[in-house]
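Here's the structure we're looking at; comments come further down.
For this depiction, one protein chain was excluded, whereas all remaining protein chains were kept in their positions.
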C-alpha cells in the first residue's frame, strides 16, 4: 500500500521516540510514500528512545533540538535545508508534555511554573517552529504543516489536566499562523485530533485504559490507531489536500460526533444493574 | 423568587401538555414574572393533557392549533393579539414528535412518510410559526422567540433516531430566520438545548433511564430539570438578553463540553471489572 | 498526478451534469486514480447535460434515477453491482436544488411544498440512498460515502435561503447514519463543505459573484475550486482515511475559521471611505 504520494517531497518530523510514537509511524509511512526528511527530538528523547533505528530505516538524519528553543529550531531548519538540498514541503509537530500530569498536580492545584512549561513545550513550541520557518523562508509554497491534537481541546476529560489547555492553545496557534502563512506563502497548517492512543508519552494520563475502552465502544469505527493516523498525516502532506487549512481534523472513528452509542450504553448499564452501586453520587 | 422580569410582556406558549412539560413550567414561571400569554397545543393534547388547569392558574386562554397548519397558526397569532390586546413579546416553541420512534422504526429502516411528519411537526412548524408571525407582524421589536432543542442536533445518540435530524433542522431554521427577523424587526430567535428531561413526550425515547444516569454523572452540575429550563427561558424572554440571537444555548449542567467525568468513568469502569463482560465487542 | 489511490475500487457518482460540476471532476479524478464506477443523475439532467461524454471518457455506465425515489435508488445500486461485478466501495452524493431559490421565494415567504421538495432532493435523498444501500448490503466494509455540503449549514448567508436548512439536515443525516453504518459495516460517511463554486447549479444563488470575491479575499489560500474538491473526494474514498467518519470537512482555503482578513478588510474599507455611503443603515 504505497502510492508515491510524497514522491519528491521533503520534510521534518518532530517527536518520534520509539515504535509506539505516532511520529515514528508517520516517518515510516512518509518514507514508503517517497519522501525524504529529517527527524528531530530532544537530547533526552534521543538518549532514551530508539530513533537511530528509525533514522537508519528511513535514511534520515537526526537533528537534536529542544523545540522551545528558537536557536535550536533555527538549526533544525537550517540543517534540514542543507541535508535535503532545499526548502521543505511538510512538517509534523508531535510534541507534548505536562509536568503537572507527571508530578500528579491536579488541575485545581497546578504549579504555575509547570503550567508555563506545559504550554511552552506543547503549544508555544509550535508557534516558535512556524515563526522560525517563516523567517527563514524554509517551507515551499503549498507546503503542509500538521500538529497532533486531542479532543480535550474542546471537551473536558477527567485527568487530562493542563494538557487540555495546551491543546486548545495549540489549535489556536494553528489557525492564527495558518492565516498568515497561507496568505503569504500558500502554506497550510492543520491539527489532527487523534483518538486516545497508547504511546509511551500518552500512557501517563490517568485512567487511560478505561477511557480507551469507552472511546472504542463509543466510536462506530473504533479508536483510530497510530498507523491509521500516519496514513492521515500522509494525506494531509500530499498535493491532494491543498486547500484544507486552519482546520482541526478529527481522526477518531467518529467519537467526536457521538453522544451515546449502543455498545457504550450497554456496558455502562451493566454497572447500573450492579447492586453495589447505589444511585448517582 | 419572582423579579417582575416579564412585567407588561405578552406571549404565546406552544406545547404545554401536563405538569411534567417544560412548556408548562415556562408558563408557570412566565406568569410569576408578570407576563400575560396564551397557550396553544393540538386538539389531541388538549383532550388528553391537563392544560385547562394551567390556563386557569395563569389566567391564560387556550387556542387549539396543529402547528403544522398555517391557517391554525394564523388563528393563534390573530386570537392572541385580540386577547392580549396587541402584539406579543415572546413565543415558546416546545413541539416535537416522531412516529418512527413511536412505531419503533429504527434509523436504518425509516418510514419516509413518518420522517416527513417528524420534520414537519418538530422543525418546519417552527418556520411556519415564524413566517406567520412575520407576515402578520405579530411580534414587537426586541421580541424573543425560543425553541427547545437537544444535543442530538450535534452528536448522535443511540435511539434518538430521526428526532436528531429534526433538531438539526430546527436549529438551522432558528439561525436562518433569526437573521431576517433580527434585521427587519429586531426580533431575536434562539434555541435552548436542554438536558434529557423526563417529560411525558421524552419518555418514549429508547433506554432513556441509563442515558439520564450517564448524563447526570457526566455533567458537573448534574442534569438541568424542567424548572431550571423554565428559568432560562424567562431570562431569554426578558430585556436583559436583547443582543443574543441565532444561538443554540446549552442548558445542561455542562454536559455538552464534557469528554469524560470522574463519576461517569468510575461507574463505567465497574462494568469493566465485571467478569461477565469480556472485552470490547 | 495519478497515484492509483482508487485502484480496484468501485463506486457510484451521483450528480454530474456538465464539466463545471464537482461530481464531473470527481468522476474524472476517480477514473485517473484507477476506480471503476457508474454515474447517476435525473432524466432531465441527462437530457440537458453532457453526461454521455463523461461516461465515455471514464468507461462508465449511466443509470438514470430520481434520487428521491427509493425504487430508482434500488435500481442504481442493483445495476451498479451487476455492472461492477460486486459491491461498491465509494459513493458521491452531489445533489441539491431549491425551487424557492429558483422561483425567488425569499426565506420569510417560503412555499412549503417547495421547501419539502428542497429537503427531499437535497437532504432526504441522502438518507434514502444510504438506507437503500444498507438494505441491499451494497457497500463493502471500509467503504466511504461523501456528500457535498456548504458552510450555510452553520452560518446564515443572505440569499442562500432554504438550502441552508437542507445542508444542515444533510450533515445531520451523515452523522446519524454514519454511526449505524460504521458500527455495523465499517462504512464511513462524511460531508465535504466546499467553498462557493461556480457550477451551473450554484450560479442561481443571489449575488454569488460578490460573495465569491469576498470569500476569495477572506480565505488565506483563496477559494477551493472544483478540481481541488475532486482531489479531496478521492482522498476520502481512499484507504488512507479509514477512521474519519461522521465529520463535516471544510475544504475552503481556510474561510470557515476566518473572522476577518487583511485583504477583505481593505476592500471593505474602500467603501467606507466612499462619500456616497453614509454610515450604517
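Going by the order they are written in, the chains are A, B and C; count residues from 1 in each one.
We adopt the following convention: a contact is a pair of C-beta atoms (placed from the backbone, for glycine too) under 8 Å apart; a residue touches a chain by one contact, two chains touch by 3 or more.
All values reported here derive from a predicted model rather than from experimental measurement.
**Student:** Which of the displayed chains are touched by the chain that has been omitted?
**Tutor:** A, B, C
**Student:** Among A:45, A:58 or A:246, which residue is in touch with the absent chain?
**Tutor:** Reading the full complex, the residue touching the unseen chain is A:246.
**Student:** Consider the whole complex, including the chain that is not shown, and state which of A:24, A:37 or A:177 touches that chain.
**Tutor:** Result: among the candidates, A:177 touches the missing chain.
**Student:** Using the touch definition up top, pick the residue from B:19, B:108, B:140 or B:231 that touches the left-out chain.
**Tutor:** B:231
**Student:** Determine and list the chain B residues touching the chain excluded from the picture.
**Tutor:** Touching the missing chain: residues 1, 3-5, 175, 178-183, 186, 188, 195, 219-224, 228, 231-232, 234-235, 238-247, 249-254, 256-258, 261-263.
**Student:** Of the residues in chain C, which ones touch the absent chain?
**Tutor:** 151-152, 154-160, 207, 210-211, 213-214, 216-217, 222, 257-265, 267-272, 274, 276-277, 280-281
**Student:** With the missing chain put back, which residues of chain A would touch it? List them for me.
**Tutor:** Its contact residues with the unshown chain are 70, 107-110, 112, 115-116, 119, 124, 127-128, 130-131, 134-135, 153, 155-156, 158, 161-162, 164-165, 167-169, 171-173, 175-181, 184, 246.
Here is the rule we use: only the chains that are shown with their structure count from here on.
**Student:** Kindly work out which chain lies most centrally, taking the average of its C-alpha atoms as its position.
**Tutor:** C
**Student:** Where the centres are mean C-alpha positions, what is the separation of chain A from chain B, in Å?
**Tutor:** Whole-Å distance between the two chain centres: 40.
**Student:** Nearest whole angstrom, what separates the Cα centre of chain A from the Cα centre of chain C?
**Tutor:** Result: the chain centres lie 30 Å from each other.
**Student:** Which integer distance in Å separates the CA centroid of chain B from that of chain C?
**Tutor:** 31
**Student:** What are the residues of chain A that contact at least two other chains?
**Tutor:** Expected reply: 222, 257-258, 261-263.
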